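Scroll down for the structure; my scribbles are underneath it.
With one protein chain withheld, the remaining protein chains of the complex are depicted in position.
Chain lettering (A and B) follows the sequence in which the chains are written, and residue indices restart at 1 in each chain.
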Amino acid sequence: MKRKLIGAIGVAGMMIGVAACGGSGGSGGSKASGGDAGNTITVWLMSGSNPPNWTKQITAAYEKKYPGKKVKIAVQQWDGIQQKLTTALSESTPPDVIEVGNTQTPYYAATGGLKDLSKDKAALGGADWLPAMAKSSVYDGKQIAVPWYAASRVVVYNKKIWADAGIKSTPKTQDELFTDLGKIQAKGTKDALYLPGRDWYAFDGMLLDAGADLVKKDGDTYKGNLDTPQAAQAMALYKKLNSYGTAPKDKDEATPQQSDVFAKGDVGAFIGLGWEAAGAISKNPKLKDQVGFFALPGKTADKTAAVFLGGSNLAISQGTKNPKGAMNFLKMAMSDKFEGALAKEGGIVPNKASLNSNLAGNAFGTVSAAAAANGGTTPLIPEWGNVENAPNPITTLYMTGVLQGQSPSAAAKKADAEMDKRLSQK
Amino acid sequence: MAAQYRGTKTRGPDPAVTPPQAGAALVAGSAKPSRPARPSTTGRASRFLPYLLLLPTLVATAVLLGYPLVRNLLISFQTLEPFQLIQHTTEWNGFGNYADQLTSSDFWHTAGRSVAFTAANVVLIMVAGTLIGLLLKRLGKRMRLLLSIGLVFAWAMPQVAGTTVYQWLFDTRNGVVNWALDGVGWHAMHNYNWLGHQLSTFAVITLMVVWGSIPFVALNLFAGLTTVSAEIFEAARMDGASAWRTFWQVVFPMLKPFFLSTTFLEVIWVFKAFTQVYALNAGGPEGLTETLPVYAYVEGFGNQHFGTGAAISMLTIVILMALMSYYFRVILKQEDEL
C-alpha cells in the first residue's frame, strides 16, 4: 500500500515536472533581451587594468564620437573570473568587449565564445604588434582577440626601509638580494619581503628562469611535469624568498591584497605590478616618495631573472548584441592615442614598440619593460585554462605543500596527478 | 472547550502550550497533530476543497523543485562543459558521468567524509543540546535567562556572518583563539594556521556548526520539558530513580517525537551544510574538507564540468535519501497510527 503510494506520487511529480518543462521553455525565448542593448556596450575590464583617467577619457571620447551611444565599464575581480566569464558568455546578453588574460585566451577561444576578428586585424593595427604579445591572441589560425598590453612583475620596495638598513644600491644578483633582505630583517623588519605562498605568476617567472617545462606531451594529451629538478630549483628559490617574511603560505597575493599589506609601511618589498604600487600609495600617501622598483635579479649580474609576461588581450564576445559598437570601442582602445595613454598612466608595456616612449618618466614601466625582454608565458594550449581553474593545483598542492614541509617531489606528484586529470579534459 | 484544552496538555508537548520556538511547535505538532475532522458537508465543492487548497503548494513544488530536479537529472547524463554551455548544444553521454564518479576514489572519499562529518556533528549537537536543555530546566530563573540569551544570539547569527567571525577568531596572526591558547601555555598554537590542515579545518567547521545548532535543540527541548508536568518528575524522584533513569524512562519516551524530528532535521541540515564549509575555506586545504555538496559545487561550477557536477549532486541526493529512509519509515508509521 505504502509503496504504491510512493510510486504514484513519484510519477505524478514527474508528469507535472515535464509539463512545466515545456511551458517554461516556451516562455523563455520570448522575453526581450534588454531594451538598450543597441545603444550601450558593456566592457569587462579586470581589476587593475582600468587606470581611472584612461577609463574616463575613453568613455568620454566614445560617447562623443558616437552620439547617443553609451559605454558601461564593469570592473571584474580576477578571483573566480573564469567561472563568471564562462557563464556570462553563455547568456543571452554577454558583455560586448572583454579583457581576457593572455594565458586564458586559448581556453575561451576553444569554447567558441569569442568572435573571430581576423578580417579586422589590419584596421586594429595588427601589422605593428609585438610578436611575443600577439602570439596568445591567435587560436587555430584565427585572430580571436587582440593583444592589449603586457606587464612583468618586478620588485616593489620601500626605499626608506632599505636605506635604514644601510643598503646603498639595488641588488644586481640573487646573492646580493639575499644579503640585502637579511640586513633588513636584522634591523627588525618582520617582512623584508612579503611573498605569499600562492603567488602563481611570480613563481611562473622562477620556473621559466630555471628552464622548467610545465607540461610534457604524451601521445595525444599533455601531462603535468612538475616533478623535475628544474621545478624543484625554482621552488627552492621561492621558498627561500618566502622565508624573508611572514606572508601566509596558503594565500595568494590578492587575499589580502599585497599592496594593502605594503601600504602599512612596515614591509620591505613585494613582487608586483605598477597598479599595486599605485594602490599602496593611494592608501598611504606617505609612501609617495618611498616606493622604488627593480627587476628581480638573475644568478649573475649580466641578466635579470626571467619573468612571466603577464598581460591581457581584448576580445569581442560571439554573442554580442552590438557587434558594431563593440568593434568601434575596440578600435578606439587599440588606437595609438589610447594605447599610449594606457601605457603612460598604467605603466604597462604597450602592444607596439613605437609606443614605448610613453613609459619615459614612469619608474615601474621602465623597469618592467626592460624585464619583459626576458619574458615568457604559461603553455599556450586550451587545456591550460583547466589547470588555472581554482583551486590551481600548482599553487595549492605544490607551492603550499612544499612551503609547509612536504618534499618537492612528493608535492609535485600530487600536483601532477591533478594536472593530468585537468589536462585530459577537453 | 476548556476540557479540550486541558486534554491537549496532558498529551505531552503540543503547540497549544506556549511553544516559545517555532521548532518546538514543528516538532510537537508534526508528531501528534489532532485527528483531522471529517468534512462537515459532503457536497461536491467540499470534496474538491482540500485539493484546491493544496494546489498552490503542488504547483510551486512542481515548478520550483520538481523541474530543477528533472533538469538536473537530464544534465547528469550529458557532457556539459564550457563549450556546450556557451554553444547551447546538448551532448548525451549516457552513464558516463556516473561511471566516472563511481569509480573515482575522490568521490568515495568525499562521500565517506560527508557521512562521518554528519554523524559526528549530529551526535555532538544532540547530546550537547539535550544536556543544555536539561540544564536550562534545572537552573534558576535568572541564570536560565542569561543562558537563553547566549543561546538565542548564537542561533540568530546568520551563517555567513558566523563564518566570517570564525575566520577572524581563528586568524593565524591576530586571532584571539591562538592568542588564548598560547597564553595558557600551549605555545605551539602561536601563529597556528588552522585552515592549513584537514583536521584543524574540520575542527573549526564542527565548532561553528555545533555552536550554531545547539540552541535549536536546547531551547526546543526545554520548551518540551516545560510541558511535562512537575508531578511526573516528583513521582520519579519519590521512587528513588536516578537522574539517568528519570531521563531514559520518563523524559525520553514522552519526548520521543521531539528527538526523532529534531535528529531528522539536524541530519539534513548538517549533511547539506554548504555555506559554512565553502565560505570558510572553500573545501581546502587541498580539497580535504570537501563534503558532497561542496564537491559537487567545486566540480560543477568551480571546475566547470557541469555534467559531472550534476551527476555528483544526484548521487548526493541518493545518499541523503538512504540516510533518511529510516526516518521516513518512522514518521510515516506515526501518520498511520492516526
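In this text, a residue touches a chain if its C-beta (ideal position, glycine included) is under 8 Å from a C-beta of that chain, and two chains touch if they have at least 3 such contacts.
Convention: contacts and distances are computed from a predicted model.
Chemist: Assuming one chain is omitted from the figure, identify its UniProt name from "VCBS repeat protein", "DNA 3'-5' helicase", "Carbohydrate ABC transporter permease" or "Alanine:cation symporter family protein".
Modeler: "Carbohydrate ABC transporter permease"
Chemist: Taking the whole complex into account, name the chains on display that the unshown chain touches.
Modeler: Visible chains that the missing one touches: A, B.
Chemist: Can you say which of B:Phe83, B:Tyr166 or B:Phe259 touches the chain missing from this structure?
Modeler: From the options B:Phe83, B:Tyr166 or B:Phe259, the contact with the absent chain belongs to B:Tyr166.
Chemist: Which of these touches the unseen chain: B:Arg71, B:His109 or B:His197?
Modeler: Final answer for the missing-chain contact: B:Arg71.
Chemist: Tell me which of B:Val152, B:Leu199 or B:Ile232 is the one touching the absent chain.
Modeler: B:Val152
Chemist: Could you list which residues of chain B touch the chain missing from the display?
Modeler: 1-2, 4-5, 8, 14-16, 18-23, 25-26, 28-30, 33-34, 36-40, 46-47, 49-51, 53-54, 56-57, 60-61, 64-65, 67-69, 71-72, 75, 80, 132, 135, 138-140, 143-144, 146-147, 149-162, 164-169, 171, 173-174, 176, 179, 211, 214-215, 265, 268, 272, 274-275, 278-279, 292-293, 296-297, 300-301, 306, 309-310, 312-313, 316-317, 320-321, 324, 328, 331-332, 335
Chemist: Which parts of chain A face the unshown chain closely enough to count as touching?
Modeler: Its contact residues with the unshown chain are 5-6, 8-9, 13, 24-25, 27-28, 31, 33, 74, 77, 79, 84, 87, 90-92, 254-257, 260-261.
Throughout what follows, only the chains that are shown with their structure count from here on.
Chemist: Distance between chain A and chain B based on Cα centroids, please, to the nearest Å.
Modeler: 40
Chemist: Any idea which chain B residues touch chain A in the complex?
Modeler: Contacts found on chain B: 58-59, 61-63, 66-67, 69-71, 81-83, 85-88, 172-173, 193, 195-196, 282, 284-287, 298, 301-305, 332.
Chemist: Looking at the complex, which residues from chain A come into contact with chain B?
Modeler: Those residues of chain A that touch chain B are 2, 13-14, 16-21, 24, 82-83, 86-87, 89-90, 107, 110-113, 246, 248-250, 318-319, 386, 389-391, 396-397, 400-401, 404, 414, 422, 425-426.
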